[in-house]
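Here the complex is missing one protein chain, while the rest keep their positions.
For chain A:
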Amino acid sequence: MHGTPLPPHAAHPATRRSRPADPSLKRLRARRLPWVALLWTCMVLGLAAAPVARAQQAPSFAAGGLTVCTNPTLPPMTFVNGTDGSDLAGVDIDVSRRLGAYWHVPVTFVSMDFVGLFPSLEAGRCGMVISGVVRQAAREVKFDAVPYQPTSLVVVARAGTAHVTSMADLSGKVLAVESGTSYAARIAQENVALAAAGRPAIEIQQYPTEDQVVQQVLIGRAFAFVSQDVELAFRQTQLNGKVSVIFQPDYPEYRNFAIYIRKDARDRAALEGAIAALRDGGQMTPILQRWRIMPGGGDMQAGDQKAVSGFNWRTFAAALVSPAFARGAAITLAMAVLSHMTAIGLAVPMAMVMNGRDGMLKSAIRAYVALFRAAPTLLQLLFVWNALPQFLPVFRESWFTPFLAAWISLSINEAAYQVEINRAALQAIDPGQALAGDALGMTRMQVYRHIIFPQALRIALPPTINEFISLIKTTSLASVISLQELLAVTQINVARTFEFTEYYAAALIYYLLIVFFFLWVQKRIERRFAWADRLKATSHAAA
């Protein structure tokens, strides 16, 4: 570098300071820029115009559009109306739409498993979470919470159960709660007190959706479940009074539903202002009335008023032919086929390396196989969807869809298993086969293509089909990253109607059809392997 003159701006400290090296600083500046511009405009135009302009300004998390993460299994706050999985409804959905209108930005909803909500918010996949989540100090450590609707906790048991006077009365009983919620942790505190008093603990059972929680009480496995009063009021219309509140504990941390956003004092103030403006402008009341949280509500379309007992064939048949189920099944099938084909495409070259001489590449593949076989598939999905965007912001953009994320995760995961199947199949081929191919002047690739692969296929096919069938069912895990596959569609419909047997049966029919089709394909392919069996080969030749 000696003798090279410094570029002129490098010598100038003022210029250097204005060029931040850290990209995060740049982002920060870019985000503040509209505010700076706004302030400047206000100063120029005069103070009179300022309050209007500021109230309409979308906060940073909604800049350019408001993306809302929600888990639509908690009517009347957030759920799916009708059999079509895309038709979201409820208080939270209406409030989000009003906020979008208030800020003049389009609103997009992303529905996903409850467990995925906060990781998605943190990863920047959505601007806010509104999903009947209560305001809680523990959650406010990491996120800002803005309350929008008062509520209270209720303990609910089957109708006719005697009321209790304290949580301690539930000692030794089974209590069902939704997993991922804070209820379990709260009950655990009660258990500490019970333990100190020498009494048996409340037995907590956690289920992934609220409807399954309710189901446990209906079928009598759980003594009671924990819910919010507004939700229960809505459930009662579905359950025809089959359950009743037996206790209403007053926990301060369960007094309000809140919207969660990433920590930002300015955004929080803007959201608080917007909620206050909606309330003051009389926009909240119609929403609450519509969903019967406040009296005087209009017609509530949700929740088919069907009997809970008995098998409703009509619901079952309707679910079977519904577009939502067909689309869910198509997504499941497409995901399984694409992921497995990609996995095989990745695994075959890796298996060929594994079948060859030791080396760096072989060790690397061995490490890959060990890692991806050891890590739970669910964890890998959550990692790709929620952790990856924190390292690489490009994965936060809209092209990185749940389908793509699930495809990548499942392919990489499945390839690890498929490598082992393919390696074993290659190893099972008599080395004399490759030797004969070599001696006939074939290249390595020709030997693989014409001699080894056709024979290895016969050995690899049954375990590969096995893996594929298992993969079809593994795709259901992708509901946590909001993929609306068959089981996600099923659960959303169960949450809506409580006709769980009918919808489970419909889903089962779809899974069976898919699996039986591929078993049939396997049989067809195996017919081509008659050469491996003397008797079959003879009858094959005679035919």
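The rule we apply is simple: a residue touches a chain if its C-beta (ideal position, glycine included) is under 8 Å from a C-beta of that chain, and two chains touch if they have at least 3 such contacts; residues count from 1.
Please note the rule applied: contacts and distances are computed from a predicted model.
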Per UniProt record, name of the chain withheld from view ["Cation:proton antiporter", "Amino acid ABC transporter ATP-binding protein", "Xanthine dehydrogenase family protein subunit M" or "Acyl-protein synthetase LuxE domain-containing protein"]: "Amino acid ABC transporter ATP-binding protein"
Checked against the full complex, the residue among A:Ala159, A:Met341, A:Leu361 or A:Leu435 that touches the missing chain is A:Leu435
Out of A:Ser166, A:Gln248 or A:Thr443, the sole contact with the unshown chain comes from A:Thr443
Looking at the full complex, which residue from A:Ile451, A:Leu477, A:Ile492 or A:Ala506 touches the chain that isn't shown here? A:Ile451
Hidden partner sits against chain A at residues 430, 432-433, 435-436, 438-443, 446, 450-451, 454-455, 458, 529-534, 537-538, 541
